[in-house]
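This report concerns only the one structure given below.
Here is chain A:
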Amino acid sequence: MKSFGAVVALRSGTITLEQGSIHALIGENGAGKSTLVKIIAGLYRRDAGTIRLRGEEVDFHSTAQSKAAGIAVIYQEPTLFPDLSVTENIFMGRQPVNRIGRIDRKAMRAEAQEIFARLGVSIDPDRITDGLSIADQQIIEIAKAISLDARVLIMDEPTAALSGVEVERLFAVARSLRDEGRALMFISHRFDEVFALCDTVTVMRDGSYIATEPIAETSVDELVRQMVGRDVAELFPKLPAEIGDDVLVVNGLTRPGVFHDISFTVRAGEIVGLAGLVGAGRSEVARAIFGVDPYSSGSVRVAGTALPKGNPNAAMTRGLALVPEDRRKQGLVLDESVSRNITLAIRSTLTKGGLLTDRAQNTAAALWASRLEVKTAALDAETGTLSGGNQQKVVLGKWLATEPRVLIVDEPTRGIDVGTKSEVHRLLSELAQQGIAILMISSELPEVLGMADRVLVMREGALTGEFPRSEATPEAVMFAATADKEDAK
Partner candidate 1 sequence: GDGGGDGGGDDANLSVTFLPKNLGNPYFDTSSAGGQEAVEEFGGEFAEVGPTEASPTSQVSFIQTAAQQGVGALVVSANDPEAICDALDEASSAGVKVVTFDSDTNPECRDLFINQATAEGIAKVQVDLIAEQIGDAGQIAVLSASANATNQNAWIEMMEEELAASHPDIELVEVVYGDDDDQTSFDKTAALLQTYPELKGIISPTTVGIAAAARYLSTSEYQGQVALTGLGTPNQMREYVEDGTVTAFALWNPADLGYLAAFAAQALITGEVTGEEGDTFEAGKLGSYEVGADGTVLLGDPYVFDAENIGDFDF
Partner candidate 2 sequence: MTATTAPPAKPAQPGSSAATRIVSHVFKARETGILIALLAVIVVATTVNPNFLFSSDGFRDLLLTPSLLLLVAVGQAIVIITRNVDLSVGSVLGLTAYLTGRLFIDIPGIPVIAVFLAGIAFGAILGLINGALVAFARVPALVITLGTLYIYRGINVAWTGSDRINASDLPAAFRGLGTGQILFIPILTIIAVIVLVIAAWVLRNLRSGREFYAIGSDPDAAHLYGLRVTRRILTAFVLSGALAGLSGVLYAARYGTVSSAAGTGLELQAIGAAVIGGVAISGGVGTVWGAAIGAYLLLTINRALPILGIQDFWQRAVVGALIIGAIVLDRVLAIRQHRKLIEAREDVR
């Protein structure tokens, strides 16, 4: 069991890894998968429960201890040292040394190259990791784990940013490790991968263990039911909305190295879904539109007027709002109160005679908190103490308070429990009904398919598909999101 203040991230979880087998762990965002991994790795201390390794009870106080015990972990977030070389990143803290403790760089380099050869990738082992693509960073994480020669290998969404070919190579390595008699744990949101690679599957929901079954005895439908805990249809309360004129027009937006020639429109009352794999560049496009990131060419128009580049303030006054993907880092000032967070974007409009008072902020914040039913004791509670779903509502409230015409939401339900999730969906639907143009970026296919009137798909910085609601099947969207460059052309 593990709790973060008020949030109970992990209630109960029983999971047994066996030698020579690959065990899948699946569950919705925020189900507690990563928390479980971090407890096993010794990064978090469990509040209750036991971990046994080869029958013996263990209790790791630090990641160094779990490493020493032969447990290698690939975390969901890459943990690289940007200023150090690729080789050093792989071997940091356990570099091969000679008798007097001098690092044997040659051996280290050779070993790194050997691992890369085994993975079938060509990364210069001497370059610094700063500037590597997310996929390459993930490959280095994998190389790091392999080099550990661990008995237990835990991979938290290692394939999220990889292309088909890279995934296949990783699978080959994983299978060979399994055949060597190691125990592997594999976390993924992609069912095809789970079925292709794993032997057993465990499902978690809301921090609780649901079921463990051999992969041969279950099906996708069964797993989804276990993950969601209710009918999926109920999750996406899509209301009919009247679709009006173009409100957001993006034309030929390009930022070298990140995205190319992105053009699309969003109309009043329409929900446009933007799908794609992690690292496809969707968030970057959203940030460029809003003006937080620069772009080199192209234009953005809101209701007919062009937005200046790199000026979020101008975008806001023209009626654009962006609920960013990482609410903890980009959406909220966690150390500040709920009321100050809700009023941060509208602070200038709340002044009386140029002065901004707590009272004005509290009044405005109370309005939006009650409309969105934020669960908090008082408006001066630190936002960081709220649960994930309520934090997300605070971000939504902050942006709805600006009364936008165009609302861009980036991963609006990431890490939110199922109940709140459907609330957020209903809210988005209602907003669309009132004529707000909504661009919804999401990595969850069911969410995109369930909510969007139109689905755009991005892959490697380019728009690769556009489907009206009726034609947006999971297969079509996934194909546009993953197909190799050559196939698409």
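By definition in this document, a contact is a pair of C-beta atoms (placed from the backbone, for glycine too) under 8 Å apart; a residue touches a chain by one contact, two chains touch by 3 or more; residues count from 1.
Criterion applied: all candidates are chains of the complex that A comes from, given by their letters.
Note that the structure is predicted; figures quoted are calculated from it, not measured.
Any copy counted, the candidate of 1 or 2 that touches chain A in this complex is 2. Taken together, the chain A residues at the contact with candidate 2 in this complex read 42-43, 62-67, 75, 79-85, 88, 92-95, 97, 101-103, 124-128, 130-131, 133, 256-257, 460-461.
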